[in-house]
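Here the complex is missing one protein chain, while the rest keep their positions.
Labels for the chains are A and B, by order of writing; each one numbers its residues from 1.
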Amino acid sequence: MSTAATPHGEFLQHHFTTAEQQADAGKIGMWLFLVTEVLLFGGLFVGFAIMQSLHREAFVAAHHQLDRVLGFINTVVLLTSSYTMVMAVHSARTDRRKRVVVYLLLTLICAGVFLGIKYVEYSHKFHEGLLPGRYYSHKGDSVPGQFMFFSFYFMMTGLHGVHILGGMAVILWVLRRAVRGDFSHAYYTPVDLVGLYWHLVDLIWIYLFPLLYLIK
Amino acid sequence: MEAHVTPAATYAKVLGVLLALTVITVLAAGFNFGSWNVVIALGIATIKASLVALFFMHLRHDKPIGAVIFVTGAATLGVFLMICMLDSDARTESAVRPATRDAGAPALSVGPSPSAPERRSPESRRLP
Partner (left out) sequence: MTGNYLSSPRGLKSWLITVDHKRIGVMYLFSVLFAFLLGGIFAMLIRIELLKPGHNIMSADTYNRVFTLHGAIMIFLFIIPSIPASLGNFVLPLMLGAKDVAFPRLNLASYYIYVAGALFAIAAMVTGAVDTGWTFYTPYSTTTNGSVGLMTFAVFVLGFSSIFTGINFIATIHKLRAPGMGWFRMPLFAWGIYATAIIQVLATPVIGITLLLIIMERVFSVGIFNPQLGGDPILFQHFFWFYSHPAVYIMILPGMAIISEVIPCFSRKTIFGYKAIAYSSIAIAGVSFLVWGHHMFVSGQSQLANAIFSFLTFLVAIPSGVKVFNWIATMYRGSISLEAPMLYAISFLLLFAIGGLTGLFLGALATDVHLHDTYFVVAHFHFVMMGGTVMAFLSGLHYWWPKMFGRMYSEKWARVSAALIFVGFNVTFLSQFVLGSRGMPRRYYSYLDQFQPLHVFSTVGSWLLGLGFLIMAVYLWASLRRPMDAPANPWGATGLEWQTTSPPPEHNFENAPSVTRGPYDYSSPEPTSAEVEA
């Protein structure tokens, strides 16, 4: 956000008349962006749903290769990170500047743990030859066609992982500003909007987890 | 800038419910409810998603525009999903699938079918 100083507030951009107008506009903008993410991932969900309905046995057989425990832990980690993120916003709104930093850091740590666990999962898959499309080389499948499931597994969790990385980057940016003391009850929009993005990343995983790991 | 500040305790409670629901969905996956499996799993996911949206994303107390935007997006996705599935189902044989796969390439019919849609069952595929 702009740091141009104006007569009516340090962070008010010149084309807005009030801080509330600016904050409202930012929120509308972020919700619109989130909807584009919903539709982007949504395409993969649609593809998955249709391929799964056409190849039910193969998908069921394939999904047993996923580690439910790791998936469960990752879900817990991401839900917790949503909590720490919203607490960061809350802290900004209640003028507890140090806590903003702490909660943002905790969110980053959770994100890191999530990626770490995904790294473990991916390594296992590579090792077993459970790879997407033409690279699938797993031996001994009783039900053929399981490569298609892993095509989707890697595309969906991969795209999701990219968004986690992007989220970490923007959280780092907000963290820098929080350390600088930019945020208070009067101005917390960047934390708020980055938080919304982060919750969406969590939302996507809330659906990914049962779809990929649990459903028979 | 919303006027309403959600108390921290509420956020903690919501997290608690979310974690509990996660445990429940994993446990439920251990049982076989037949065709209800999908409904239960996605139903629980939707409850979790709603909690995140309403409380963590503050839709409960914000101006309605955010919710309108989000619901519109979800509805659009829903339309896409429904019609694609409807079409896919309507042109796929619903006969019992054989346990073994035949390796023949499926025949594609071009143009609208004169009678019942007798489309290829697109489930045979070759291992690389």
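Quick note on the criterion: a contact is a pair of C-beta atoms (placed from the backbone, for glycine too) under 8 Å apart; a residue touches a chain by one contact, two chains touch by 3 or more.
What you see is a predicted model; the values in this text were computed from it and never measured.
Partner chains of the missing chain, restricted to those shown and counted over the full complex, are A, B. Within the set A:G133, A:G166 or A:G181, the residue that contacts the chain not displayed is A:G133. Here the missing chain is touched by one residue of B:V5, B:V39 or B:I65, and it is B:I65. Residues of chain A in contact with the chain left out of this view: 13-16, 21, 24-25, 28-29, 32-33, 35-44, 46-47, 50-51, 54-55, 132-135, 145, 147-148, 151-152, 155. Residues 65, 72-73, 76, 79-80, 83-84, 86-88, 90-91, 105-106, 108-113, 117, 119-120, 122-126, 128 are the ones on chain B that touch the missing chain.
Assume only the chains that are shown with their structure count from here on.
Centre-to-centre separation between chain A and chain B, using Cα means, comes to 18 Å. Residues 19-20, 23-24, 27-28, 31-32, 34-36, 38-39, 42-43, 45-46, 49-50, 53-55, 57, 68, 72, 75-76, 79-80, 82-83, 85-87, 90, 93-94, 134, 136, 144-145, 147-148, 195-196, 199, 202-203, 206-207, 209-211, 213-216 of chain A are the ones that touch chain B when the two sit in their complex. On chain B, the positions that touch chain A within their shared complex are 1, 5-6, 8, 11-12, 14-15, 18-19, 22, 25-26, 29, 32, 37-38, 41-42, 44-45, 48-49, 52-53, 55-57, 62-63, 65-66, 69-70, 72-74, 76-77, 80-81, 84-85, 88-89, 92, 97, 101, 122-123, 125, 127-128.
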